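Can you read through this structure? Questions will come right after.
Missing here is one protein chain; the remaining ones are kept as they sit in the complex.
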C-alpha cells in the first residue's frame, strides 16, 4: 500500500486569469494548514509562471456564458472586451480581499510550495527556463505522478 | 498517515449547463454507492446553486468545437445561438433519462451531500447567502481541503 502524506498535488493547465487563482489559492491555503503542496504547470498553465505573465493572463468574455456579467457573444467579440473582462475579474477579486496573482506566487515561493514547469509543454511552446519566474523546477508527467501518488489530494485544474 | 474515508470530495468551478451535470451526477452516484460526498461550489460553479439559476446556466456553442453539433464560430456568434445550445443539451440529457439539474440538487439535499458555497467568490461576486438555494453551508478553501484530505477521491470540475 502506498503511503498517504498530508499533501496537495495540483496540475495547473489553464492560462486564463480566472483559472490562475484556484491552484495558487488552494496551494497557499494548504501550506497554511500545514499540508505540503506542489503545482505542476502544464499547457496554458505555464502562462501563470511566465516572467512576461502580465500580458498573458486574460479573461475572455466570449464563449463564457458563466461570467458574472455575461454579454452577448456579438458584443464579446468586439476588440477591447477581453481586457474589460480582465479588469472586471481583477476588481472583483480585490473586492473579496483576495491577494493578486503576483502576491500569491510570492507566498508560494516563500512558503515552499513545490512549483514544476512541464518540460514537454515548454518544448512545444518554445519556452526556455529563463522565461519563467525564479524558483521553478522543470520536470515531466512522471515527476508529477511520483509526487501525487503519495498525496492525500490531487486536482487537475 | 491520514485516514482515508470512503468519500468523494468535489470542487465545482464551472457555471455552464454541461459542466453542472458532472459534479451532481458523481455526488449522487457516490451516495447510492454508500460513499460520503461533498461539493465545494466556487467561481462560476456558484451559478449552479443560485436561486435564480434558471436564467444562469447556459451552453455556449461559440469557442466550443467539441459540441456534438459544432457550428462555425461565425454562426455561434449570432444572438440566440447560446439558448439553442442550451436547448440541445437539455434535450440530449432527457433522451438519456438523466435527471434535471433541479432534480439532482434535490437528491443531493435529501441524501446528505455536503454542499459548501465559497465565501471568497461570494464576496467577489457580491452574492449573499440568501441568493443561494437552501441547505448550503458557507466556507473557504480550508473547509474544502480539510474535507478532501480524508477523501478517497477528490476532483476539480
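By written order: A and B. Residues from 1 in each chain.
Rule of thumb we're sticking to: a residue touches a chain if its C-beta (ideal position, glycine included) is under 8 Å from a C-beta of that chain, and two chains touch if they have at least 3 such contacts.
Nothing here was measured: the structure is a model prediction, and the numbers come from that model.
Considering the complete assembly, subunit B touches the hidden chain via residues 3-6, 8, 18-19, 21-22, 25-26, 29-30, 32-33, 35, 60, 62-68, 70, 72-74, 77, 92-93, 95-98, 152-157.
Although one chain is not shown, part of subunit A still touches it, namely residues 1-2, 4, 9, 11, 13-16, 42-44, 47, 56-60, 62-64, 76-79, 81-82, 120-121, 123-126, 140-142, 145-146, 148-151, 154-156.
Heads up, the rule we're going with is that only the chains that are shown with their structure count from here on.
If you average the CA atoms of subunit A and of subunit B, the two centres end up 21 Å from each other.
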